[in-house]
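Here the complex is missing a single protein chain, while all its other protein chains stay put.
A and B are the chain letters, set down in written order, and residue numbers restart from 1 in every chain.
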Amino acid sequence: MKESVVSAKKPIKTVIGPIHPALKEPIKFIFEIDGEKVIKVDLAPGHNHRGLEWMATRRNAVQTLYVSERICGICSISHSIAYCRAIEQAADIEVPVRADYLRTIFAEMERIHSHLLWAGVAALELGFDTLFYKAWEVREDLMDLLEYLTGNRVNYGVLQIGGVRRDITPDQHARINKSLLNYTILFDELYDMFLEDTVLRMRCRDTGVLTPEDALKLCTVGPVIRASGIATDVRQDFPYCAYGDLDIKAITPEALAGEVHGDVFDRIIVRLLEVKQSIEIIQQSMKKMPIGPLTNFPKLMVLLNHIKQAEGEGIGRHEAPRGEVFHYIRLAANQESPLVWKVKASTYSNAMSWVKMLEGEQIADIPIIVASVDPCISCTDRVAMVDKGRTSIFTQDDLRRLSRKKTERIRQGLK
Amino acid sequence: MFRLPMVPRVLKQLFNKPATNPFPARHLPKSITRFLEKVAAGKAELVLPLEVPEGFRGKIGYNPEGCTACSLCARVCPANAIEVNREEKTVTVYAGHCIQCGQCTEVCPKNNLFMTKEFLTATTDRYSEEMVLT
Partner (left out) sequence: MTEIFLKLIIGVVSMTALGIVGGFIIQGVDRKLAALMQARIGPLLRQPWWDFLKLMRKENVVPEHAVPWVYNAAPIMAFASVITIFLYLPFAGFNPLMEGYGDLILIMYLLAMPALAMVFGGFASGSPYATIGAQREMVTMIGYELPLGAIVISFAWKMAQSGLAHPFSLKTIAANPIWNLVGPFGIIGFILLLLAMIVVTPAELSKGPFDAPEAKSELAEGLLVEYSGRNLAMFYLALGAKMIAMLGLTVALFFPYTISQYFQVDTTVKIVIEVLFYIIKIFLVMFVSVTLMRVSMARFRITQIVEIYWKLGGTMTFLGLFLIMLDGKL
């Protein structure tokens, strides 16, 4: 907390963060407030840079897979799917159909638990502890299911380049069906608790509005742009894994209310409906999943040698629970580790929408508006600028110049 | 209309069992070690943690018999937690560094590495005897 200046004319300058109960991860917001109203917003990320991309250049592709899982504890399947797809494209690796279906099932399970986690956090930011406990209690069954299928509650370690590591055996179907049935029942209860509550509606309706124009201009992704009424979804627009075979339609709040406000309440609606959609996707995939091998590279050393020989670049996209994640990989021949690994997490695209959402709102709504994006700061922080101990502000031109320089270096093989 | 769907739910929950699994005891004992001593003496009862499922990836286990130090495990370990001792034909696994991905257990040709179901591995010394497997 920096010093504040209280006077009749000047608005108070308040800093929220980097550490604050409303924020689950370190990011700094600088507000100018007048009474209860927010006038100006500025944000300063960069407190959580871990240098993961650098780590990748000192590890081989299989080792990096587990680094990619740890970019984010919640989207660990999402990042590893994007990473695997990038490597598979670069090294020309075919994925068996069954593996694609299994990836889809795990990714959708992750979406359910991520959205439920978010719902709980949102309730907590609204000061509604009971709903927070309830949402996380509901989520627990899915965590148990994921533990049962993959061997761990988070960081499932179930993906492999060129396929998956674990199969869903027929005797596991009963347990999955039980959970899915349970969730179809619980969904109605969640629907009632979140969307029928008057106090919740009073707090969330018309708070943190993001117009469709702004949403498009700021390149927001995931539930944030869908809640503004624009039906984009990587799963629908550019199908991958098994999504092409399945019946998927991007969800906008129109599906429920028939109108779009683009506010926090619409973001709750979109995420809740996506939970239901995910249940249906898992049910569809379980039915359609063909019998077949899990990977075309049963021997890991063969896979590693294949990637070592390969040369080229690849991209992987995945619709994570929070929005699109994007991985870029460049492989060089006779080199075990990737030359470049670039990760763009979903919050990176959504961060600037905070400014539009927060301006003109009340202080009381800051936590819920910040949370409504479902931010993942540790995913986002990819860069730490250190200049002889000083950090400085970079303009758009500076950044463009820097990124052109980097691209040139990548072209020459990072000499 | 003013609707509070939570009110009937919390009133119902008041008479239901709490969802918490009270591990290791209903309320946190003042000292865990003293509590465990009491449990050993039969004076207190330990509430067990939930069962872990089949295929759970807990603390790593290592059986040095028949190990050829082929170093495949060290090559795929993302945390570089495995050290190969070529002369003794064994490896040293630092469980404190291990991230429990289970990749080494799959790649090991002799199945000398395996995942146990143990998950209570918190310790103050990550290089203590039970955390370094040889």
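Quick note on the criterion: a contact is a pair of C-beta atoms (placed from the backbone, for glycine too) under 8 Å apart; a residue touches a chain by one contact, two chains touch by 3 or more.
Here the structure is a predicted model, which means the values were calculated and not measured.
> So there's a chain missing from this view; which of the remaining chains does it actually touch?
In the entire complex, chains touched by the missing one are A, B.
> For the chain not shown, which residue from A:Glu53, A:Asp365 or A:Asp381 touches it across the whole complex?
Final answer for the missing-chain contact: A:Asp365.
> Specify the residue from the set A:Ala82, A:Val95, A:Met109 or A:Ala123 that touches the hidden chain.
A:Ala123
> From the list B:Val7, B:Leu50 or B:Ala122, which touches the chain that is not on show?
The missing chain is touched by B:Val7.
> Could you list which residues of subunit B touch the chain missing from the display?
Within subunit B, the residues that touch the unshown chain are 4, 6-7, 10-11, 13-14, 16, 18-20, 22, 26-27.
> In the full complex, which residues of subunit A touch the absent chain?
So the residues of subunit A touching the unseen chain are 1, 3-4, 6, 12, 14, 20-22, 33, 35-36, 123-131, 133-134, 137, 197, 199-200, 202-203, 362-367.
Quick note on the criterion: only the chains that are shown with their structure count from here on.
> Within the complex, which stretch of subunit B touches subunit A?
1-6, 9-10, 19, 52-57, 72, 75-79, 99-103, 106-107, 115
> If we count contacts the way the header does, which residues on subunit A are in touch with subunit B in the complex?
Spelled out, the residues of subunit A in touch with subunit B are 59-60, 62-67, 69-70, 130-131, 133-134, 137, 140, 144, 147-148, 151-152, 155, 157, 165-166, 192-193, 196-199, 300-301, 304.
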